[in-house]
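Every protein chain of the complex appears in place save one, which is left out.
Every chain is named by a letter (A, B and C) in the order it is written, and numbering of its residues begins at 1.
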Amino acid sequence: MNDFLTLMKPELVITGIIFLLLFIKLGKGLKNETMLLVIQVLLLLNFLAGFFFNAEGTLFDGMYLTTNMIVLQKNILSLGVYLISLLFADWFKKSEHMPEFFMLMLSALLGMFFLISSGNLLMFFLALELSTIPVAAMANFDLDKKRSSEAAMKMILSSAFSSGILLFGISLIYGATGTISFAELPQQLNGSPLQILALIFLFSAFAFKLSIVPFHLWTADVYEGSPMAVTSFLSVISKGAVAFIFMATLYKVFQPMHAIWYNLVMILSIATMIIGNLFALRQQNIKRFLAFSSIAQVGFILLGISSNSIQGTTSVVYFILIYVFSNLAAFGVAAAIAAKAGRENIDDYKGLYQTNPFLSWVLALALFSLAGIPPTAGFFGKLFLLTAGASKGSYLFIIIAALNMIISLYYYLRVIRSVFMDKNDEPLDKIKIEPSAKLGLMICAAGIVLVGLLSWIYDYIQNLV
Amino acid sequence: MPNATYIALIPLLPLAGFLMLGIFGRKYFKNTSGIIGTTLLLVSTVLALYTAYGYFFEYGKVDGIYQKLVPLKYTWLQFSEGVSIDMGIILDPISAMMLVVVTFISLMVHIYSLGYMKGDERFPVYYAFLGLFTFSMLGLVVSSNIFQIYIFWELVGVSSFLLIGYYYDKPSAVAACKKAFIVTRFADVGFLIGILILSFHSGTLDFNTLIATLTSPETAGYKSAAAASFIGVSALTWGLALVFIGGAGKSAMFPLHIWLPDAMEGPTPVSALIHAATMVVAGVFLVARLFPVFAISSPNALSLVGYVGAISALIAALIACTQTDIKRVLAYSTMSQIGYMMFALGVSKYGGEDGLGFTASMFHLFTHAMFKALLFLGAGAVIHYIHSNEMKDMGGLRKYLPITHITFLIACLAIAGVPPFAGFFSKEEILLAAYEHNPTIYWIALITSGLTAFYMFRLYFNIFWNKEAHVHGEHKGEGGFAMMMPLVLLAVGAAVAGFIPFGHFVSSDGKRLETAFHLQFSIAPVALGLAGIFIAMWMYKTENNKPDKFAASLSGLYKATYHKFYIDEIYTFITKKIIFNLIGRPAAWIDKNIVDGLVNATGNGTKDISEIIKGFQSGKVQQYAIYFLVSVIGLALLFIYWWK
Amino acid sequence: MIEPGLYHMLFISTTLFFIGVYGFFTRRNLVTMLMSVELILNSVNLNFIAFNKYLWYDKMDGLFFTIFIIAIAAAEAAVAIAIIINLYRSHKSIDVENAEDLKY
Partner (left out) sequence: MNLSLLILLPLLTAVAVLLVRNAKQVKVAALAGATAQFVLAFVLLFAYYKERATGNAAQMLFEQRYNWFPSWHISFHLGVDGISVAMILLTAFVVIAGVLVSWNVTKMTKEFYFLLILLSLGAYGFFISLDLFILFFFLEIAVIPKYLLIGIWGSGKKEYAANKLALMLMGGSALVLVGLLGVYFSNSAQSFDLLQLSQLNIPIQTQMICFPLLFVGFGVFTALFPLHTWVPDGHSSAPTAGSMFLAGISMKLGGYGCLRVATYIMPEGAKEYATIIIVLSVIAILYGAFATMMQKDLKYINAYSSVSHCGFVLLGIGMLTKTSMTGAVMQMVSHGLMTALFFAVIGMIYERTHTRQVSEMSGLLKRMPFIITVLFIVGLCSLGLPGLSGFVAEMTVFMGSWQHPDAFRRVATILACLSIVVTAVYILRAVTKTAMGPLTAGFEELKDATWNEKLAALILIAGIIAIGVAPFWLNDLVSPGAEVIMQKLSR
C-alpha cells in the first residue's frame, strides 16, 4: 500500500486535482478568475510535489513502473501544464467551461503519466487512448468556431485510425511472441518479418503522435483549428510524453531489433526535418507555422533518439525541457496577441516591436531558442542532440541535419523580421498582458536563458539515466 | 666611421617638416610653413654636404677603394631566418652623391616655391608634401636593404601622386596623378617579384650580402639562381629584369613612360624636383645600386637595360620635337636624357676602364639634375609670367625676363652638349662608353644628341624670340629674389659641374677611374649638336611658316610623333577595352548573376519545392489516412525485403 | 466440415481490417467512417482472440486486451459522435468533404 502511494504519487495527485475540480464545478461557487488562480496554484503544487517522496519500482505485476528518470519526465510535463495554465489566462477567463477544460487536460496528462510509466502494451494502449481522446474533445473547445470542430473531427478520426493500426500491430506482436509485457518482449524478438511488420505498425502510432513524416499530416490542421492552449498542449506536452515512451520502448523493448529501427529512425528523421521545414517556410498563420516548425524539431529529437545511448536519452530529455520553455513562450506570445487583437498571422506582427517590446523580446528569445542560436538553451539542446546523433558517425545524416538548421533559421528569422524590422503604419496597439501570462512568459524566458548556461541541469538529467 | 645620427637626420628633418606642417600647418603655420620647410631642408643640405665631404675625402676610402659603409641598421620586420627588412643607411659613392643632389635640388625648389607658390591657399600642404617627398627620396638613396628601397620607392610614388594632384580641382591634374601612380605601380609589381626572386636565391634582402652572394659563382645562392630557369632564362636574369622593370616604370622608360608628360600637371617646381632631377632617376639609381650583379652575373639583363634606354632616348627625343606645351617638351627631354643614363649603364662593364659607362651615367645624372631643374624652374618663371604652357602664347620674352633668359640659355647649351657646359662632359663620356662597347647604341645616341639640340633650341627660340610678346594683364616681373636665386645658382652649377673629375669619386668598383678627354671623338657629337641648334634657329628664331611647311612635308612622321606614337591610345585601348570590358565587367557580372545567382537560386529553389509539395497537405482527412497506410506498408516492405 | 483454424480466423480478421480501411477511405459520411474504424478495431479483436485461443492459450492477455479495446472503442465513439454533432451544428452537414478548410 505504501508502495502504491509513493510510486503512483504523480498520478494520484493528478487524479485528486481532477476530482477537486469536479467538486468545485458542481458547487458553482467560484468566479472564473478565482477558479483559475486556484487551478494555477494546484498545478504549481503538483509540479513541486513531483520533487518529493519519489521512489523507484514497479506495480501491478510490471504493468506500471517508475524510475527517477520517469519522475523527472513527469515533472517536465507538469511544469508544461502549469505554464499553460499561466500563459493562456486570457482565454481561460473568457471560457465558459474552464474547469472542464482543465479536467480534460489533466485527464490527458494522467494518460501521459501512465503512458510514460507503462510496462505493458495493454497499459500502453490504454494510456495512449486516455491521453488522446480528451485532447480531441479539447480541440473542439471553441464550440462556435467552424475550424475548431473541423480540427477536432480530424483529430479524433485520424487518431482512431492510427489506434486501429497500432492495435493491429500489437495483435501481431502478441501473435508472434505471446507476450505483451515490456519486460518479456525483448527475449522473444528475433527480427522475423512478422516482427518487423509489427514493429512498423507500432512505430506508426508513435510517429502519428510525434508527427513524424509521413504520419504528420493531421498535425498542422489540428494545430491551426484548435484553441491556442490546446495547440500548445499538443505540441509540447503530448509530444514530450510520446517522445519519452518512444525512446524507452525503442531502447528497452526493441533493443534486439536495433539495427532495423536505427535505419528507420534515421530516414524518417531526415524526412521529417526536410518536410517540416519546407512546409514551415510558406506558412502565414502563426499556429500553423509553429506546427510545422515543431515537426522539424521532432526530426532533431529523432536524431538524438537514433544514438541509442545514455547521451541520447539525456539529450532528448534535456531538449524537451528546453522545448517546453521555448515553444510555450512562442505560443504564449501568440496567444497574448490573439486574445487581445484577434490576429494570428505573421504579417500582423509587423512593427510589433514599436508597441510591445516585451512580447517582441520574448518571442525573439523563443524563436532563437527554437532555431538553436546561442546563448539560448535551444543551442545547447540542439547541439547535444546532434552530437548524440553524430556518435554513430554518419556524416551525411549530420550534414543534412545541420543544413536543415539553416532552413529553419530562415523562417524563424522571417518572424523576427516582421517583428523588428518591417515598417507598419498601423502596428498593433499596446497589449495589456495578463499578470499571470506575464509571469509565465518570464519563467519561460528565464528557462530559455538559464537551462543552457547552467550545465548542472544536463548533468542532473544524465545522472538519472 | 661616419656619425650615423647626422646622416639619419638628413631624411628625418624633412619628415619632421611633413608631420609638423601636415598636421598643424593649416592651423598654426599658415604663412610660415614655407620658411619652416626651407630651413629644415637647409639644415639637411648642409648635413648632406658634410656627409659627402666626409665620405669622399675622409673616411670613405680604404686602400684606394671607396667602401660601402653601413653606419646604421636595425631590423624592421623579420620574415624568416636571415631574411628581414632592415632600416639602414648605406654610404657609398653613389648614395653620397645622390644625397647632395637631392638635398640641393630640393632646397632650390623649396626656395623657388617661396615665390612661385606665394598666396596659394594650401601653402602648408604644399610644403608638407615637398617634405614628404624629400624624406622618401633621401630614404631611397641611402637604403641598405632591397626591401627598404622598395618601401621608399613606393613612398616617393605616393608623394609624386600627391604633388601632381596638388591642384585637385583640375580634372586633368586628377587624371594625371592617377595615371602616374598606376603606371608606376604596375612596374613596381615587377620590382616586387624581382625582389622575391633575388631574395629567395640569395637568402637575404640586405644589399651588400645580396650583391656579394649573387656575384660570386661559388655560393649556393648563385648556383641555385643560375640553375633555376623559366622559358630558357635563368632565375637570376628574370629577377634582375623584373627589378629593372620597376626602375623603368619610375624612370619613365619606354613603354612605361606615358605617365611622365601628364605628370606636368603638377606645380612647375614639383616637376623640376620630382619629374626632372630626382625621382625619375631612381630607376637609374636602382640599376646602379645592383650594378655589380647586373654586370657580373647577368649580361643579358644588362643589355636589356641598354636597349630599353637607347630606344627611350630616341623616341622621347623625336616626340619632343613636335610638342607645343613647353613642360611636355621638357618632360620628353627628361625621358630622353634618362634613356642616356640607362644605356650608359647598359653598355658598361664592371670594374676598371670598362666601367666607364657607369661613371658616365652617374655623371650625367648629376649634371642633368642641375640643368634640367634649371630648365624647369626657368619654364616655371615663364609660365608664372605668361599664365600658359603653350608655345603659341609665348615669344619675345627675352626683354621681359632677362635673368630667366640667360639661365635658360645656359641650361639649353648644357643639355645640347655644347662645351664647356656640364652636359658636354657627361654626354661625351656616355658616347665614348657606348662607342667602345655597343655601336648600335652609339649611333642611336648620336642621332638623339642632334635631336636634343634641335628641340631644346626650338623651345628656347619659341619662348624668347620668334614673334613679339603680347603680354596682357599686370606685370609681375620675374618673381623676385626667391625665384631668381635658385635659377642663378643652378645656372652656375650647369655651367661648371662638368669640370668635376667625376671618375675619381664614382666608379663601378669604387676605384679611381681616370676619364680621358678625346678631342677627335668629340667632333661628331658637337657638330651634330651645333647643327641642331642652327636648324632650330633657322626655323624658329623669327615668326615664319617654315615649321609648318616642314611638318607638312613629313606629315606621316610628324603626325605620329605629335601623337606620341599613339602609345597612350594603345594603353587606353588595353585598359578600357580589355581590362575593363573583358575582365572587370565579366567578373562583376559573374559575381552578380552566377555566384550570387546560385546562392539566391538555392533559396528560391527551396521555396519552389515547398510550393510544389504543398498538395500533400490537402486538408482531406481520408487522404491523410491513405498516406498513413501507404507509408506503413511501404516502410514494411522496405525493411522486410530490401533493407534487412 | 473443417474445424476453423488460426489461418481462417486471421483471414477473416484481415479481410475485416481491409474492409474497414476501405470504408474509412471512401465513405463521405463521418458516422460511416467511424463505423469503419470500429470494423478495424473488431478485426484486431478477432486477431487477439484467435492468437489467444490457438497459440497462447495458457495466457489470458489477448482476451483482456479485447475487452479493453471494446471499452475504449465505446469511449472513442462517444467523443467522436459528440464532435460530429458539434460539427453538424457549425457546418450543417456531416459530410467529410465539407470540412476541409484547414489545409496546405
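Please note the rule applied: a contact is a pair of C-beta atoms (placed from the backbone, for glycine too) under 8 Å apart; a residue touches a chain by one contact, two chains touch by 3 or more.
Fair warning: this is a prediction, and the values are worked out from it, not measured in the lab.
Indicate each shown chain that the hidden chain touches within the full complex.
A, B
Decide which residue listed in B:467, B:559 or B:585 touches the omitted chain of the complex.
B:585
For the chain not shown, which residue from B:8, B:42, B:151 or B:629 touches it across the whole complex?
Checking the options B:8, B:42, B:151 or B:629, the one contacting the hidden chain is B:151.
Identify the residue among A:66, A:181, A:249 or A:311 that touches the chain left out of the display.
Missing-chain contact among the listed residues: A:311.
Which of these, B:77, B:233, B:554 or B:633, touches the one chain of the complex that we don't see?
Residue touching the absent chain, from the options given: B:77.
Residues on subunit A that touch the omitted chain in the whole complex?
Answer for subunit A: residues 311, 314, 368, 373-375, 379-380, 383-384, 386-387, 390-391, 393, 395, 398-399, 402-403, 405-406, 409-410, 413, 416-417, 420-422, 455, 458-459, 462 touch the chain left out.
Considering the entire assembly, which residues of subunit B contact the chain that has been omitted?
Within subunit B, the residues that touch the unshown chain are 26, 75-80, 83, 85, 147, 150-152, 154-155, 158, 165, 168-169, 171, 173-174, 177-178, 181-182, 185-186, 188-189, 192-193, 196-197, 199-200, 228, 580, 583-585, 587-588, 590-591, 595-596, 598-599, 603.
By definition in this document, only the chains that are shown with their structure count from here on.
For subunit B and subunit C, let me know how many angstrom lie between their CA-based centres, rounded off.
Centres of subunit B and subunit C (C-alpha means) sit 97 Å apart.
Express in whole angstrom the distance between the two chain centres, defined as the mean CA positions of subunit A and subunit B.
Using C-alpha averages as centres, the distance is 77 Å.
Cα centroid separation between subunit A and subunit C, in whole Å?
Each chain reduced to its C-alpha mean, subunit A and subunit C end up 27 Å apart.
Residues of subunit B that touch two or more other chains: which are they?
614, 617, 619, 621, 625, 629
Quick check: what residues of subunit C touch more than one other chain, meaning two or more?
If we look for residues of subunit C contacting two or more partner chains, we find 24, 33, 96, 99-104.
What part of subunit C is in contact with subunit A in the complex they form?
17, 20, 24, 30, 33-34, 37, 40-41, 43-44, 47-48, 50-52, 55-56, 59, 61-62, 64-65, 68-69, 72, 75-76, 79-80, 82-84, 86-87, 89-91, 96, 99-104
Quick check on the complex: what are the subunit B residues that touch subunit C?
614, 617-622, 625-626, 629
Taking the complex as given, what residues does subunit A use to touch subunit B?
Within the complex, subunit A touches subunit B at residues 153-154, 157-158, 161-162, 165, 193, 196-197, 200-201, 203-204, 208, 214-215, 217-218, 220-221, 260, 263-264, 275, 278-279, 281-282, 407, 410.
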